[in-house]
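Excluded from the complex is one protein chain; the other protein chains are retained at their positions.
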Amino acid sequence: MRTFRLVIACPDRVGIVAKVSNLLATYNGWITEASHHSDNLSGWFFMRHEIRADSLPFDADGLRTVFAPIAREFGMEWRVSDSAERKKVVLMASRESHCLADLLHRFHSGELDCEITSVISNHEDLRSMVEWHGIPFHHVPVDPQNKAPAFDEVTRLVQEQNADCIVLARYMQILPASLCEQYAGRVINIHHSFLPSFVGARPYHQAAVRGVKLIGATCHYVTEELDAGPIIEQDVVRISHRDNVEDLVRLGKDVEKMVLSRGLRYHLEDRVVVHDNKTVVFS
Amino acid sequence: MRTFRLVIACPDRVGIVAKVSNLLATYNGWITEASHHSDNLSGWFFMRHEIRADSLPFDADGLRTVFAPIAREFGMEWRVSDSAERKKVVLMASRESHCLADLLHRFHSGELDCEITSVISNHEDLRSMVEWHGIPFHHVPVDPQNKAPAFDEVTRLVQEQNADCIVLARYMQILPASLCEQYAGRVINIHHSFLPSFVGARPYHQAAVRGVKLIGATCHYVTEELDAGPIIEQDVVRISHRDNVEDLVRLGKDVEKMVLSRGLRYHLEDRVVVHDNKTVVFS
Amino acid sequence: MRTFRLVIACPDRVGIVAKVSNLLATYNGWITEASHHSDNLSGWFFMRHEIRADSLPFDADGLRTVFAPIAREFGMEWRVSDSAERKKVVLMASRESHCLADLLHRFHSGELDCEITSVISNHEDLRSMVEWHGIPFHHVPVDPQNKAPAFDEVTRLVQEQNADCIVLARYMQILPASLCEQYAGRVINIHHSFLPSFVGARPYHQAAVRGVKLIGATCHYVTEELDAGPIIEQDVVRISHRDNVEDLVRLGKDVEKMVLSRGLRYHLEDRVVVHDNKTVVFS
Partner (left out) sequence: MRTFRLVIACPDRVGIVAKVSNLLATYNGWITEASHHSDNLSGWFFMRHEIRADSLPFDADGLRTVFAPIAREFGMEWRVSDSAERKKVVLMASRESHCLADLLHRFHSGELDCEITSVISNHEDLRSMVEWHGIPFHHVPVDPQNKAPAFDEVTRLVQEQNADCIVLARYMQILPASLCEQYAGRVINIHHSFLPSFVGARPYHQAAVRGVKLIGATCHYVTEELDAGPIIEQDVVRISHRDNVEDLVRLGKDVEKMVLSRGLRYHLEDRVVVHDNKTVVFS
């Protein structure tokens, strides 16, 4: 069923819901899902509506046109997206296959509603797996002494493919600040720890040294500061003294996969709103 | 902060949200929380609003008066409750103290927003614990050969105390059908299994015999059919071959406490709507 | 690191551990992992040792020879397996790809320590995925009116491949009793509910009708009675009123995959002992 998703964020005040739902009712819009959130701390209001496209007398642009005056009146940050326009996603990976294979299978079986325009990797290892899924694979090696050319090529590919979203599926390289800024709120990373614990390199090793009893993974938007962007989703798994670092890596992979795929799904369905380096997730 | 809670259920159609939110906006109602659910299967719509009492020019009855025409128009089942009018709760227990002690502590520390009018038990064991909390304790023994007099007395006490809600905190007796009907949707039980597994007696023993790897608890509204009423909340805990029946009982107690207190909290805050022997829980 | 796994089950009595550990110490055996369990209910004792192969002066057969007298003395059910002899596994699937893809990826990335001799399916759909992994694919269609020829062919293939173990990765057909008996304790199924809830067909539909708040999956050994065999592993995921049957199916897939892969891993590493239709899992 094709839907339009109307997502707004604005300073809270009386009458927002009435105004928006009136507008939708005026045009006979059939709301299939509605979510609201008033954040007491910041005084902001967040709302997401999913509306059956065939119930409205216009397309997404038509909805944008009639909605714009309300958005202005309330000072809203807002967007309307059309479920029929699948988001274009570039996946980036390195050598580890678990997150990439998981996303590719979900895509292949129709669970992930997007278009994967290509996979970019700094290694050749995963080419065959990607190409079996009918997706272009770009090998862009990164020279540790001179990374700029590689990231210029990555930027060129991402722009050429009109990507809406970049997913770092255990890419293991830090994207340049310019790319992060240009795609702010649209670069999704999976970090293999329960942030803010174990920022940076070798988090499973850090976890083993500290002797924690649960390990986790964090899906977050990438910002300039390493592993400090808005968190979309997290989860954990129980470990014990019997698990060495290799076991943590193995157990962690399953959490990473789950957390990344859930976070990406929320993003693709326009369920995530970022405010104050935090997320509202209308799951 | 005092709020009014408007909870509705009705056949789904276009314009409900607009109508309701318009009404609230007309009176300048400040919505602190709004939840919607359209059930595709049944074609019903469910909505819960929490509105700051001090933002409206009338009290709960005033809200009921202005809302009644809308309710009629849409054929709504509905209620308005006032957070300032704490629900009157009768707790019923037997000899096991864990659920009762947990609820009493939550009440005592201000976490459970209700009035506990009394505890009724078929045994004297828990009197001192109850009375320390300043709550009346009624010992109503149940004669296995002739249960009617006991339940007449229970019914009398419940009615005398104008109870809004009865909580069976491991009461271990089956309430008579007449009482269940009279308090339909207002008698909350905790069953010590993950229903519909292990209906009836000795669920932990049944679980041990079947060799399950997780055990659970289920908080549900009581109906005439044993352990078959609408489920409010459930949870589980992992067990292993090392755990014998006594261990299951011990581990299960913690799940029972958590599940019952969460379920009761949802009920007290008018977050639960029952339809088709299932619940919508706006948690 | 190559290890021998010594797994025993016998009536409990004093001196078993001493006898076994003495034997191992006599031959200078380096125990890397040891697990014990005394079951009070049945009076049985279970033990699993993992011993470095290079620490012993003989191979697995040598270990069997020196151990046999002890086994006789204590009336043990026992086995010695050699981690260097990877178990031969036949996977069976139907049209649903999620469990199969998950197992194939784990195998491909070296996480599942076994040999997958082939995939047998009653449909052609998954051939390409299987063959990309370099594994033979056998299409054995099942005629609903006359299933015997198909299962004769399945039996023939399984025997021809000297399979140690059959994994039903959402195969959706009931194996004939003869095959279950022949491979007792070696046919692993994933059932898409938290057994014993929702035995049989369409468990997610049953779960939606009952209105449970968690759904689950169960990995178990197949016995003649449907969905009643010894449970190896289970897990659950939280759902809510917002999730319709399609959502349950989607959410359930992730639990099925995880539970099946964990259960299979335990089996492959000889961590599971069956007794009285229940399992001891030395995880």
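The first chain written gets the first letter, and so on, giving A, B and C; residue counts start at 1 in each chain.
By definition in this document, contacts are C-beta pairs under 8 Å (C-beta built on N, C-alpha and C of every residue); 3 or more make two chains touch, one makes a residue touch a chain.
These numbers were taken from a predicted model, which means no experiment stands behind them.
Shown chains touched by the hidden one, complex as a whole: A, B, C. The omitted chain makes contact with just one of the residues A:Ala84, A:Ala148 or A:Leu214: A:Leu214.
Annotation for subunit B: contacts to the undisplayed chain at residues 97-98, 101-102, 105, 108-109, 111, 128, 132, 250, 254, 258.
One chain of the complex is left out; on subunit C, the residues touching it are 14-15, 17-19, 21-22, 24-26, 28-36, 38, 55.
Although one chain is hidden here, its contacts on subunit A can still be listed: residues 37, 39-41, 46, 194-198, 208, 210-214, 216, 230-236, 240-242, 244, 277-281, 283.
In the analysis below, only the chains that are shown with their structure count from here on.
Highest C-beta contact pair count among chain pairs: B-C. Each chain gets a centre from the mean of its Cα atoms; for subunit B and subunit C, those two points are 41 Å apart.
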